[in-house]
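Removed: one protein chain of the complex. Kept in place: all other protein chains.
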């Protein structure tokens, strides 16, 4: 079975892509375009986009748990700044986030 | 690329309906059949295929069907798509099943 190597690791800043894929995907809209931090690698899994159309033979793709600050997702969030959402994102939906601009 | 009607994280919604409901026999049967079809020996229907079913059968159905009815109708769509049976064969089977569920005739006084 073919397998991708995980491109990211815990602590990496990542941006969720909006791949515009039709059909069944597991990356919800509310995290798309947003920057989060990889919490940890979560293993290698069959891509749900393949499984949804009956392709059960791979390849497997890396999955990560990514944390997003509530204040990143919702500009009007009025709770504490360290409240967060942790969610699972497959490798192909992620890009390295640009380094923050120099102060 | 439009957002699916099931993809509701962050959407506005009212109060949480904090209620508990019993799990009915037909609902268990829906779940059990899906599990059996998706097991390691059959691999006829993955959970993601089932999800694709109810994510693509239209918002009208999605909003009007209960949770297990959604799963049942999605399973039917996928099995028909796979050619396991036709819609007509299924409706014929429904008619047969319905005959077994006819209400009892009124009791004579």
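To keep things simple, chains are lettered A and B as they appear, and every chain counts its residues starting from 1.
We adopt the following convention: a contact is a pair of C-beta atoms (placed from the backbone, for glycine too) under 8 Å apart; a residue touches a chain by one contact, two chains touch by 3 or more.
Methods note: contacts and distances are computed from a predicted model.
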| item | value |
| --- | --- |
| Name of the absent chain as recorded in UniProt (options "Nitrile hydratase subunit alpha", "Fe-S cluster assembly protein SufD", "Amino acid ABC transporter permease" or "Glutamyl-tRNA(Gln) amidotransferase subunit A") | "Nitrile hydratase subunit alpha" |
| For chain A, the residues touching the chain missing from this view | 18, 26-30, 32-33, 42-43, 45, 48, 63, 65, 67, 70, 73-74, 76-77, 79-80, 82-90 |
| Touching residues on chain B - with respect to the absent chain | 1-3, 6-21, 23-33, 35-37, 42, 44, 51, 63-69, 72, 75-76, 79, 84-85, 89-90, 93-94, 96-98, 100-101 |
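One rule holds in what follows: only the chains that are shown with their structure count from here on.
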| item | value |
| --- | --- |
| Inter-centroid spacing, chain B versus chain A (mean Cα positions, whole Å) | 29 |
| Of all residues in chain A, those that touch chain B in their complex | 18, 20-24, 26, 28-31, 48-49, 51-54, 56, 73-74 |
| Chain A contact footprint on chain B (complex, rising order) | 1, 3, 7, 9-10, 43, 46-49, 51-52, 55-56, 82 |
